[in-house]
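Every protein chain but one is kept in place in this view of the complex.
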Amino acid sequence: MMYDWLYNLTGSELLAMFIVSLLPLFVFILPFALLAVLAERKVSAHMQDRLGPMRTGYHGILQTVADIIKLLQKEDLVPTATDKMLFNLAPLLTFIGSYAAFAVIPFSGFFIGTKIDLGIIFIVGITGLVVAGILMAGWASNNKYSLLGAMRSAAQIISYEIPTLLIILTIVMLTGTLSLYDLSEMQTAYFWNWLILGGPAVGIQKILLIPLMMMGCLIIYTSTLAEVNRTPFDIPEAESELVSGYHTEYSGMKFAMFFLAEYANMFAVSAIVAIMFFGGYQSPFGYLGNTLGWSWLVPIEQFSWFTSKGVFFVLVQMWLRWTLPRFRVDQLMAFCWKYLIPFSFVILLLVGLIALI
Amino acid sequence: MSKDSILNTKYSRLKTEEMVLNMGPQHPSTHGVLRLELQLDGEIISDVIPHIGYLHRCFEKHCEAMTYPQVIPYTDRMDYLASMYNEFGYAVAMERLLKIEVPERVDYIRVKMGELQRIASHLVAIGTYGADIGAFTPFLFCFRDRERILHLFEITCGARLLYNYIWIGGLSHDIHPDFIRLTKEFIKDFRPNVIELNELLSYNRIFIERTANVGVLPLETAINYGVSGPNLRASGFKWDLRKDDPYSVYHKFDYEIPIGIGEKGKVGDCWDRYYVRVLEMEESLKIIEQALETLPEGDVSSAIPKRIKPPEGQIYARVENPRGELGYFIISDGSLNPARVKVRAPSFVTMQVFPELCKGFMVADVVAILGSVDIVLGEIDR
Partner (left out) sequence: MRDYIYNFWQGLYTILVGMKVTLRHVFIPAVTIQYPSVKPQMPERERNRLYVNMDDCIGCDQCARACPVNCIEIETVKSIPGEDLGTTSNGKKKALWVTTFNIDFAKCCYCQLCVFPCPTECIYMTDVYEFSEFQRESLVYDFVTLLPEERIQKKKNYEELQIKKEAEKAAAAKKAAEEKAAALANKPEEPKQDNKEENK
């Protein structure tokens, strides 16, 4: 719809497409990444009884800007014995994989990058590029530790995609649609229609679904946490064990791209959880624009609800990072295969049975 | 499948070489400059060879050129996280050699300082152990509490880490007038913090998974190697020099000796060693409270001799460091300088038993085991 509106505005297909594809990047992801890095440092500081960055700007607001300027002017080291093409391509692939997921995420009822029918499967497929990027980074660094870190990371991401997919299958089975836009539209009108509380079903189905949906939300949140390599699953970045894992050899702007990709990914997976279980861009109480009669206010409100839900889940991810210690590699795999996958199968089965009622 | 059974299958004709991994002197988790050469078989460790000596500063040779009171700043710098206890050990050894009786007030203050230092040292051990495992927050909580203890030391003798406070025959300063009040406030604030630390770290399921049943030290091995301190107590044996070989006024206080009982796994694993330290902090608080109530009057510098020229002879005295049994062996030849000062450092002995603990575990466990045995390189290398 944004595309149509822009097309009507500018009269040129190319210009409309251009703006629509660049909009999430500049308006949303870059400012979000900037603020997320700062928020992480401030939130972690306040949890640890200290203050965090205070000197750059008022209470440290310009800290990330200072960091970006510092990273930009660093020397771009490329070790001699590496495979140059892979080395240079790896951060790019990782970033593309995280960023492309934003093409199908509906930011509001009015703006969605492209309305394809395969929303969720597209996301799962394109985040596979991230694994390829990590493996390339590890291999091309020509460093024992980077290779170990990259292989562990690849194993971790691939294993944790399975519970994610199983829960996605559950939702798909329940609602009958793959498109994220239709999923959000379905959870309209007040929060008891949200999927975490049973969705738009009625009667006994809804009551039976509630515990299963809550369990499912927990499982998908945990497994997407593992996909973005956050504590307690941050073995690839574990500083105290393997120095810095697969991005040890990167410096300057390439390192910044890995970082940016990680924060973009964090928001992408929080957005997916928010859309699937918590109503996406729908407000829990109805719209101010509707009651006042100003229909142009509604997409703005939806956008703000969506952002707040996404940011809330990102904050919970940060909260978890600063509370929990790290898993060991084999315990991580055991957790996935012995706990998350059996639970996901059980939920799939039970929800399937309930959906027949 | 154990390592033996893999090797005995029909694939044992294949020659698999062991990989050597170097956890070099500069590493975020080795506590100091320590080089560990790990011989790996895949991910399982077959041998660990520690290389020490990166922090050797010729302490024992320096002592031969110093007079007896000048040695005290040097003893501070050996185990820099528990300086009061190094001075305490040296003072106890010299007082036995010179046959001086110190006033009771001196003994009570020494015990108080020693126990506060024990709490501070255990806080560092616990905090850095959490940070190695990946929990970054308890590290800062522990250091915040340690700052209060260091402030207590600062108002007494002026320094936060290396004190030069416990002298042969007495102390350098009497306690500050505010000391007792501030210590009571600290104790009142510290007990809830220990409970919070337990909730955050000790009983956390992920932490228990990382540390239980890892690096088990059987009691026989511990006694054969001569391990002492919390590491020995975690293996189930109740041995504490404060009760079994009392020095100063420790026999007048009432406190327990916590031992490891294998609550979350086997007896003597990493979790036991960690938890014994947490319990010891509580016991130290009890000792400090009792010492605060019954502090006698007196003059702390009345028994300090003007010139220290001990008769010819030698002595070995041992005290209970936060890390184990710290022993001083002093030979005097009747002059102003000692002829030989030898220090038996507890972390040195622990380093010897470390390869035994690591065999059969994975690389990630080396970090967990190293953090739980709590070594300080300053003590090992002197």
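In order of appearance the chains are A and B, and numbering begins at 1 in each one.
Following the convention adopted for this analysis, a residue touches a chain if its C-beta (ideal position, glycine included) is under 8 Å from a C-beta of that chain, and two chains touch if they have at least 3 such contacts.
Computed from a predicted structure; not experimentally measured.
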Residue of B:86, B:121 or B:137 in touch with the missing chain, whole complex considered: B:137
Sole residue of B:176, B:266, B:286 or B:309 that reaches the chain not shown, by the stated touch rule: B:176
Of A:32, A:194 or A:322, the residue in touch with the unshown chain: A:322
Contacting the left-out chain in the complete assembly, out of B:43, B:60, B:154 or B:245: B:154
Residue in contact with the excluded chain [from B:199, B:299 or B:333]: B:199
Of A:17, A:47 or A:172, the one touching the omitted chain in the full complex: A:47
Positions on chain B contacted by the hidden chain, ascending: 66, 69-74, 137, 144, 147, 154-159, 162, 164, 172-173, 176, 196, 199-201, 203-206
Chain not shown, touching residues in chain A: 43, 45-51, 54, 319-320, 322-324, 339
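To be clear about the criterion, only the chains that are shown with their structure count from here on.
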Contacting residues of chain B [partner chain A, same complex]: 21, 28-29, 130-137, 140-141, 144, 200-201, 204, 206-207, 209-210, 362-365, 367
Chain B-facing residues of chain A, complex: 44, 47-50, 144, 231-232, 234, 238-241, 243, 322-331
